[in-house]
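One chain of protein is taken out of this complex; the other chains stay put.
Up next is chain A:
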Amino acid sequence: MKVDFNIDIHHLPRVEGHGDIRISVRDGKLVDAKWAVVETPRFFEVMVKGLSAERVPFLTSRICGICSISHSLASIRSLERAMQITPPETARIIRLLAMHGETLQSHALHLFFLAAPDFAGTPSAVPLLQSHPEVVEAGLMLKELGNELSIATTGRATHPVSLVLGGVSKAPSKQRLAEIKQMIVDRKPMLDKATEFFKTLTIPDFVRETEFISLFDGESYPYIGGDLVTTDGVRRDENDYLAMTNEYTVEFATTKFTKVSRESSAAGALARFNNNYDLLHPQAKAAAEAFGLKPVCHNPFMNNVAQLVECHHLVADAEEIIDCLLDDDLRDIKADYKPRAGAATGAVEAPRGVLYHYMETDENGKVVKGDCIIPTTQNNANIHYDLHALAEQALAQGKGEKEVEKLCEMLVRSYDPCISCSVH
């Protein structure tokens, strides 16, 4: 039977920001598939112009309500490199713990509250409170653990207050660190519960080969700074970010698209996993094995699993970092600096993938130029081309309108896109 239908999902729910899925099928054949981002732009690259460098991280953190710590630290890293400021080692470790907290809360939010309802066939996580109370509870407790790590290290879970140029303005107290360590010990079993639950879900079978891009330093799983690498073998210095992004505009989206060696590329948990598998904590590797996840995996739906694997890594690593901080006197937390002219890129691995801020300062420490390239900007083209391939595959398998629509929604969500941030 020949089928004709149009899918027009306006403002896709359970994602951050406003994006539409538009698909048209005539005579059973795919005519068009688009990932149309309709978000309003905010113009952060203009807003930073003329602002004092020390204020910039407080502005750019407002690019995103979920990964404000990453944005703050990307700006801080670019400005510290531009003005030749070296933060003390203790501050570096506190910042890393802050990032872990943010990634944990972001992954937990995505996995349990945005993605899980798709797999369970419910419109939101609220019905899951009835059907799977222990899973929702595990999700809430992991998310809270993430937030508590961020609050202890930065003063607040969303929009950090104590991440500043030169280091951190305030260190967490030892008592607070000890409390959080206990919280980690108590909540580790939640991770196993989550793993058991996600193992019962069916991950759609879909593969489209792509190029995965992430940070890499060969020593530790990536979070702040490093070289830029792809699974196609490209390796660049952090300051060469433009060679990894090649932004361009498309007529149907207010966000930009990017590419490296192919028509599109992908950033995020699966990209980090694919490029840095050997550097994962053994507990995280064990979790990956339980799902049969191995590098290089080209199924975008497996990004959900990679996020769960990362949660195992984050929790185990956070415990070790806290031990380190408990042995430290926590006094040397901020370097003095003088404003100076310079330019540099700061790259960090935000929960959704590699995030670049580039800043140029003048001799008074005012920003004269800024550029921010967000993970979702780097994923938008991949989402767009995946939609096309997925819809074609589903039609070839004889799937109808409702099934195609559901799969497409799930696909976009599996990237955990942050649309409002990708239009900045």
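Convention: contacts are C-beta pairs under 8 Å (C-beta built on N, C-alpha and C of every residue); 3 or more make two chains touch, one makes a residue touch a chain; residues count from 1.
The rule is short, and it goes like this: contacts and distances are computed from a predicted model.
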Undepicted complex member, UniProt protein name, chosen from "ABC transporter permease", "NADH ubiquinone oxidoreductase 20 kDa subunit", "succinate dehydrogenase" or "Anti-anti-sigma factor": "NADH ubiquinone oxidoreductase 20 kDa subunit"
Absent-chain contact - pick from A:70, A:103 or A:162: A:162
Selected residue (touches chain absent from view) among A:70, A:90, A:103 or A:154: A:154
Touch with the omitted chain, as defined above, among A:7, A:63 or A:135: A:63
Selected from A:140, A:203 or A:242 as touching the chain missing from the view: A:140
Sites on chain A contacted by the missing partner chain, in the whole complex: 11, 13-17, 40-43, 45-47, 49, 51-52, 55, 58-59, 62-66, 68, 109, 113-114, 117, 123-126, 129, 140-141, 143-144, 147, 154-159, 161-162, 164, 169-170, 249, 254, 256, 420-421
